[in-house]
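Incomplete set of chains, arranged as in the complex.
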Amino acid sequence: MTVTVAVSGASGYAGGELLRLLLAHPEVEVGALTAASSAGTPLGQHHPQLVPLADRVLADTTPEALAGHDVVFLALPHGHSAELAGRLGPDVLVIDLGADHRLTSAADWQRWYGGDHAGSWPYGLPELPGARERLRGATRVAVPGCFPTVGSLALAPALAAGLVEPDVTIVAVTGTSGAGRSLKPHLLGSEVMGSASAYGVGGAHRHTPELAQNLGAVASTPVSVSFTPVLAPMPRGILATATAPTDSTVDTVRAAYEKFYAGEPFVHLLPEGGWPTTAATLGANTVQLQVTVDADARRLVAVAAIDNLTKGTAGGAVQCLNLALGLPEATGLPTVGVAP
Amino acid sequence: MTVTVAVSGASGYAGGELLRLLLAHPEVEVGALTAASSAGTPLGQHHPQLVPLADRVLADTTPEALAGHDVVFLALPHGHSAELAGRLGPDVLVIDLGADHRLTSAADWQRWYGGDHAGSWPYGLPELPGARERLRGATRVAVPGCFPTVGSLALAPALAAGLVEPDVTIVAVTGTSGAGRSLKPHLLGSEVMGSASAYGVGGAHRHTPELAQNLGAVASTPVSVSFTPVLAPMPRGILATATAPTDSTVDTVRAAYEKFYAGEPFVHLLPEGGWPTTAATLGANTVQLQVTVDADARRLVAVAAIDNLTKGTAGGAVQCLNLALGLPEATGLPTVGVAP
Amino acid sequence: MTVTVAVSGASGYAGGELLRLLLAHPEVEVGALTAASSAGTPLGQHHPQLVPLADRVLADTTPEALAGHDVVFLALPHGHSAELAGRLGPDVLVIDLGADHRLTSAADWQRWYGGDHAGSWPYGLPELPGARERLRGATRVAVPGCFPTVGSLALAPALAAGLVEPDVTIVAVTGTSGAGRSLKPHLLGSEVMGSASAYGVGGAHRHTPELAQNLGAVASTPVSVSFTPVLAPMPRGILATATAPTDSTVDTVRAAYEKFYAGEPFVHLLPEGGWPTTAATLGANTVQLQVTVDADARRLVAVAAIDNLTKGTAGGAVQCLNLALGLPEATGLPTVGVAP
């Protein structure tokens, strides 16, 4: 079985990482590559690391360019996916790395993104309860945001088991590639290196309602989410520190996490005493995870690390492709990070 | 007025930063420099940046070497200060950058550090209520830990005004120099760069009781503190994200912060919309601070940045020297960071 | 004596560093601050580290805004200085951090920059033979480029003493701030961190003719210069590795360097066995330097480190201000770097 795959937004960071993974996927043949302002230029100019595709010229992102493939990945700014997807035919597997189809609540969409809600698609975080089943055979998939991926996985076992109160705080340290290839002064190397800074503070980041949606579904009750992203001087990686009030012991909590993630191919609960580093996940589809209880503060503290471009975006998308097509879920996906 | 100053632990990072500041201090003459295993070697070998002192040879850290100065700074591992200080005479100003005399509770000392409690000294965080008065004319000063400095200043105004519940979470991203010049694998450049990692999770870090002590004193009630430090790939800087439940509005909160820090020479509350970066504090004794309220999550979120070696250690120590000696508090202390 | 100083290009990296130094200069009062597209915005928005000037609003860069000051610094793109300077009056000290008046050869100007040559001004590298005398009392000063500063100082003693052949190779590793606050993809943190890359290879960098001009003047004969800059993941700093054929011994070479730089306040020839690090120069006006001879390869190898924004730009400019005004040359200039 070989499927042909088109990638829109190929000149961006998510697109580049997706192509890196697709080139190593045994069942995939890379087809059309499209872009917006970079259309007409060779891919090698934007992604020198993609040597086998260096001479491929980017096409304009149009339904015509993307048509005729078994699978189409959309790595576009939000608001661009719905119309494109509508013109691709119901049998094409469309996997959206953007935000358009993640939120189930139209009110949430309008508050956080504005404009008409395009509706929701099966949500591509297979490790959440029920998600894997909805993804098998799906023809439309909404890949989660990078922070909702790591934040949801950090707390899901505790909320599912009712071990914590539904009032969580998440501070997530992120590398800069999460912001994409945006030409903004605060993303320049000169300003990023040697510096840490918070942004979207006070619940202003658009991943907040997505976190609340995921955690609320797992907990079967609304969950209050205080979320703060912190930009750190590294190209990739997210380290989320998530806490919630608990009366449970560390043994109870740990047992719940072990059970929740038993058999998961991409979630690595570290041995006791070990704590995650983002470096260990670089380029891998792996989540590294640890959890403990602070008895003095009466809080569960979970720490989870991912590569924001791999498990947090493109790797998660390929995992969904595998599920949707009925392939073994781990096909073509690295679990070993590039470290040090 | 010129005072002679001896520095023990001169080969370490705290000692080096202290010497950088002392060289620029108009009322200070640098005297004896001492070290442990580096005794007998020239300072320039350990601190090539300290050009004017490059040829000074480090002496052994003994009472004799430190005697005969007006001021002695102790930048030693915990447990070494009490005995040394006892042999320096009551009129010598002794400023301890270590932990020995920070905690007022002997029980806390024994739990977190072990061994006999050496008693507490006036606590060197002048911005806390009452602290400045206790530091004026003092002959013994305990310089705060780097995390307690930034974490306490981030939340003090809210706790003092009773605007938040006494149940706080602090996640503080730190540069590596806070760990000192320790030869441990996880501090190697190869493992630090490109990586973020949490440590001392679940209330295990020794700065937790110091944070609780400070915040409890400000709040006049015990404060539950969930504290997680996160190591980030930068040499210096701490960015603390501190949250606590609140029913206040952002206007009320902001007014409280403005009032609390009015006239403080080293606390810079940013204009609305601006958020701190650690880069802006590099090498300066400045705290950059912002605060908001997340109405959905019903939480106050304060973010504060410092240079861990300057305001967080050596700069704070010089600020205390100024107060203890009756000099203008800002003498010799930079407020402008080296950025980008 | 207090002089009033205006700074154009205040929103850029060179302008920001200049203001950091001027705020600490005892004889300077900071006057007008001007910018191009940032005019009308507060300085704190661009330089959060400049706390004392945070609320100063940037004016448009016009002769009128800059008039009425004793000193005007121009930190502008090349091609903008000549006309402005012409309208500032002959008694105003104008210090140009740009390239317009560095090259003495009109042919070189036209080849490397294009357009009319504005003529040359006294060249602001006081450590070169004869330069200091020309700078004393000057009313126009051309501050050198960052690479010519470090490259010229690395090789001048050897060329002046005739110890090497006039055929040099220089590879200079630089931090990203040398490129200014330019919004270009290859300067984004995501692309800079974890990566090294050469640019301007093959003699294409505009600092090549300036290096040749300086070294040729020192050697009293034309010098062939192979210059390659390498971008490294750090905000500041240049480390230049400069080689030239020699038949001299290391003792002869070292003696020549010691003699050449005897008494220089800002050149620190390291003790034998020590090699420069850029970190030791961060924020300081210091050059750290070492030299040896590779007898097998019959080459002198000199390695020099500076902070590109301090000694390489703004610090060098303040050093020139001191000389031009007859102040002690080191007034207000730090020699101690911020390390680690």
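Just so it is clear, A, B and C label the chains in written order, and each chain counts residues from 1 on its own.
Basically, a residue touches a chain if its C-beta (ideal position, glycine included) is under 8 Å from a C-beta of that chain, and two chains touch if they have at least 3 such contacts.
Small disclaimer: the values here were computed from a predicted structure and weren't measured.
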| item | value |
| --- | --- |
| Subunit number of the complete homomer, 3 shown here | 4 |
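Heads up, the rule we're going with is that only the chains that are shown with their structure count from here on.
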| item | value |
| --- | --- |
| Dominant interface by contact count, named by its two chains | A-B |
| Longest centre-to-centre distance from subunit C, chain (CA-based) | A |
| Type of subunit A:subunit B copy interface by residue overlap (half), same or different | same |
| Length of the line joining the C-alpha centres of subunit A and subunit B, rounded to whole Å | 37 |
| Separation of subunit A from subunit C, taking each centre as the mean of its C-alpha atoms, in whole Å | 44 |
| Set of subunit B residues in contact with two or more other chains | 193-194, 235-236, 276-277, 279-280, 282, 339-340 |
| Sites on subunit B touched by subunit A in the complex | 167, 169, 171, 173, 188, 190-191, 193-199, 201-203, 208, 224-226, 228, 230, 232-237, 239, 241, 243, 250, 275-280, 282, 290, 292-299, 301, 303, 305, 339-340 |
| Subunit A residues within the subunit C interface of the complex | 13, 175-177, 179, 181, 183-185, 187-194, 233-235 |
| Of subunit C, residues touching subunit B in the complex | 13, 16, 20, 23-24, 42, 44-45, 47-52, 54, 177, 193-194, 235-236, 268, 270-271, 274, 276-277, 279-284, 286, 288, 334-340 |
